[in-house]
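For this view, one protein chain was removed and the others were kept in their places.
We call the chains A and B, going by the order they appear; numbering starts again at 1 in every chain.
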Amino acid sequence: MKPAPFEYHAPETVADVVGLLAEHGDDAKPLAGGQSLVPLLAMRLTRFEHIVDLNRVDELFGVSLDNGGISIGAMTRQAAVETDTAVADRVPLLHLATPHIGHFQIRNRGTIGGSIAHADPASEYPAVMLALDGVAEIASASGFREAPAAEFFESTFMTAVAPDELLVALRFSAWDQPAGFAFDEIARRSGDFALAGAAVGIGTDAAGRINRAAVGMLGVGPTPLRASSVEAALMGLATSDADPAEIGRLAAEDMDPIGDVHASVEYRRRAGSTLVGRVLANALAQVNTEAGNG
Amino acid sequence: MSQTAAAARYVGQSVKRLEDPRLVTGHGRYVDDIVLPGMLHAAFGRSDLARATITRLDTSAAEALDGVHAVYTGADLNSYNDSLRASLHPPESPAPPANMLADGDVRFVGDPYVMVVAQSRYIAEDALDLVEVEFEPLDPVVDYETAAESDHHVHPELGGNLAHDLPVPNPATDEAFANAAYTITETWHQHRQTNVPMETRGIVASWQPHAGVMEVWASTQSPHELQLVGARVLGIGEHKMVVHFGDVGGGFGQKMFLGREDMAVLVVAKLLGSPVKWIEDRRENLLASNHARIEQMTVKMAVGEDGSFLAADLDQLEDDGAYPLGGPATPGAMATMLYPGPYRMGPVSWRARTVYTNTCGRGAYRGPWQMESVAREQMIDRVAREIGMDPLELRRRNVLTPDDLPYQVSTGLLYETTISPKQTLEQAAEMIGYDEFRAEQAQAREEGRYLGLGMALYIEPTSMGMGPLGTESAMLRVEVDGHVNVFMGTGSHGQSLETTMAQLVADELGVRPEDVTLHQGHGSGYGFGTGGSRSAVIAGSAARAAASGVREKVVAIAAHLMEASADDLEVGDGVISVKGTPAASMTMAQVAATAYQNSDALPPGTEAGLEHTARYKAPPTTHSNACHICTCELDPGTGKITLLRYVVSEDCGVLINPMVVDGQIAGGVVQGIGGVLYEHAVYDASGNPLASTFLDYLVPTAAEVPELECGHVVVPSDTPGGHKGTGEGGAIGAPPAVFNAVADALAPFGAYPNRQPLDPNAVLSLIASASDE
Partner (left out) sequence: MADQIPLSMTVNGQTRRGLGEARLTLADFLREQAHCTGVHLGCEHGVCGSCTVLMDGEAVRSCLLFAVQADGAGITTVEGLAPDDETLHPVQEAFRDCHGLQCGFCTPGFVVSVAAFLEANPDPSDEEIRHGISGNLCRCTGYQGIVAATRQAAAVMKGSGQS
């Protein structure tokens, strides 16, 4: 199980990266943490004539404060996201989701940008990005552009990033209101891709009425999905009045599962909506705690 | 045995392993660590189709690639195929054509049809990409339940897909069924799993022309099987086949026999005259090494009003795949014969069939016939449920007690007096706190939580003493400096034999375990190797006898040199001393130096040197037994099963090294847990394997398994050390114990599982279909 030959490039600036991508187009592939790409290369399930290694592009690394939110460089390791205090403070859902990604050895190399650009529908960050309306910053030889999460995930493993473009950063805004967040997933084993998972954020007004609901789902469709039926049902409810199990069941309507060797369509729908209810309950409990503390 | 034999000093102790310092520091020597001058690397091109005719095969572009030394197809190698049979497989019985490479057609996904030998594995794989091949797909035989009736034949040469059909009717069952209060029938299914040693298969072969010697390093459980079969394949004398044995990264049955690829490497190394290495990659290992446990058994049991087992009728069907590793053996026949297990079962009739399919071949996997325990223990829980009796009580009513022994089983087995199923059942029930758990379970159900308990009780025929399996030898030599070298036909690949054999020798000879070095492979006497839970009893008894022979001589020499009576001497930790007068002593090194270098000082008539060879012939079987009980919680929302506790009470007779015994059991148990809850080498209807990587074939991790609690009942066997085999037992008891626990947790929903795996998807659909009824 050895990869096919390729030409290796190790640029040090984004400008050089996008130059290489412009030059080689479809024949080039950016290499981020490599935790998904290298196995595919090793099994010769995919091959590229040019591999453009991003690991020496310093400007792609790190978390910075951004207008009340944060901006995370695409090459920021998942392990760095996991321990970053600004992430934990301002985007708790990202912090809660990270330990569910693979294992610590994977997170030491894996990057947030790699995970989002790979767009595996069963992975964690894409669902969080979708739930939180994160924004992707994309560079190309012709300049920079932005893509909101809702337009980013086009289909399985396909995103708004064109072959000659590079995902350079992700932006998330903080929630400036009483809020609760929770993340969980069902996986066959510790560290496996999720059979189904949910990323939930609940925001309320001062009176404890839900005025913001963000429910992202993973593993239950060709892309990460929003549970918009659940979100709609939550709006305007007092957190104490919401029956999470009941509301969670609505998520089944928002799913478009694909069956595979690990779980059927029916399983993902049933267990996934149960899980949405449970994660919702946890998020609601967090809001109540915050309110109680306040 | 000498009257001066020391009391057990190291046997029974958890002696730290002698293997470990090199292994924990990365200095083990596995086959992939062997590098020879001019060594080339092999890679196999494998079929993507389950059944197809090869209509075109052009290797010219591959041959032209820089760094490629040779490309072989079936036509180049298959003339050697008359000699490929494993030693256990009788030459007269029908078998698939033993082609090293597919020739003309392919018969499963993964079937090798081309072999590239190149300067590196990277280049060999590049060359495989350049092989031009075209296939004409044929309808594959994938479903083993219908394979026997299929018009499509996996091996056209055999004229049908039925490999074996062994009916053993027993008219005595008719009366029992006629008089039974209950007749209960179920078909129990296991599913396709695979051994998954962490080190894949691999071999390095180096031919020495003129000497006519083939030197081999391999990942094997049985260096002598490799030697014998390799010599036959190459047409050379066994003495010309030199097998070096290093560290082996697990096998669980997979490395007992040579694969087609191993044989191809041997032949090609000779044809090319350059050393050739083949290291199987993980995808090849999951697709094309061997699969196991693809079987079902329909059980009909006659049960009396009081729960007594009156008779059983069994129908076993097993999938052999296309090319079963080690030949088309018949574990199904063993499974049916062993079905009565540790119970008074009454008469049993059975039929065992095996069929070929266009899938990866079946091979031995830890407890190859454990279907007997799977079917029986799951059936007993079902009977308990049907007749409204507690499953522990039902077992208590039928289990063999010491008063029943020895016991002649209706299927022909004879249990010796040294088995203890009743004792292990009671010990395990005590350990788990059976009654307390049932109370906790009832309480939990009121709270909407679903707990389950499953148990399994079994007897395992270990250390079988027939045919090529029957004996092992030990050649033991005390060297000039007093160190002990012992040469044995075993193939330790995780079983800790370097330590446990050293413990046996240390006690018997009177040295420390670290004074003993085990040598396996080249230079040892014939033995079948390590597998089948046989090394402790068979090899261990040989080691003990060899050490005993040398000890007598050591004592005689020391008595002569010290002018003492042999009866007054004791030997321990390499020192021979006069009892009660420790100052009067000499060392093993002094005795050895005398024996080799000052032989004139030996007692008159004593042969120079300090060595002895012994061969031990095992009795037909040495039975061990155990009881497994585990508890679980079922999440009805997600179908996820969490194991809560796992207890084992086992009787492997006298424990050589308790730490090692517990380790063997734990490893087997977790393989069983993996089999029932996680692992599935699944194919689609076209014969495409869907679990060809570790992302899809799910070996349990530490996070999925509970703490194992191990209890020991020690009834020594009648073999020299009182040991019984224990390598496979964990993997025999665990599957039915785990299955029964999940079935118990599912009972409140009215669900009746009868097949594995019980993954979350299966558990939720069992709940859903039960509530639909």
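Throughout what follows, contacts are C-beta pairs under 8 Å (C-beta built on N, C-alpha and C of every residue); 3 or more make two chains touch, one makes a residue touch a chain.
Not measured: the values here are computed from a predicted model.
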Displayed chains contacting the withheld chain: A, B
Of B:173, B:462, B:548 or B:671, the residue in touch with the unshown chain: B:671
Residue among B:496, B:625, B:717 or B:740 touching the omitted chain: B:496
Listed residues B:466, B:583, B:685 or B:702, member touching the removed chain: B:702
Which residue of B:111, B:186 or B:199 touches the chain not shown here: B:199
For chain B, residues in touch with the removed chain: 14, 16-17, 19-21, 23-30, 32-33, 35, 66-67, 122-123, 196-200, 247-250, 252, 279, 281-282, 493-496, 659-660, 662-671, 693-695, 699, 701-703, 705, 707-708, 730
Touching residues on chain A - with respect to the absent chain: 1-8, 10, 34-35, 38-39, 41-43, 51, 53, 55, 79, 102-106, 108-109, 189-191
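Note that only the chains that are shown with their structure count from here on.
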Between chain B and chain A, distance of the C-alpha-averaged centres to the nearest whole Å: 44
Residue ranges of chain A in contact with chain B within the complex: 1-5, 39, 43-44, 186, 188-193, 195, 261-264, 266-267, 270-271, 274-275, 278
In the complex with chain A, residue positions of chain B that touch it: 121-122, 125-126, 129, 281-283, 637-640, 678, 680, 682, 690-691, 693, 695-696, 698, 700-704, 759-761, 764-765, 768
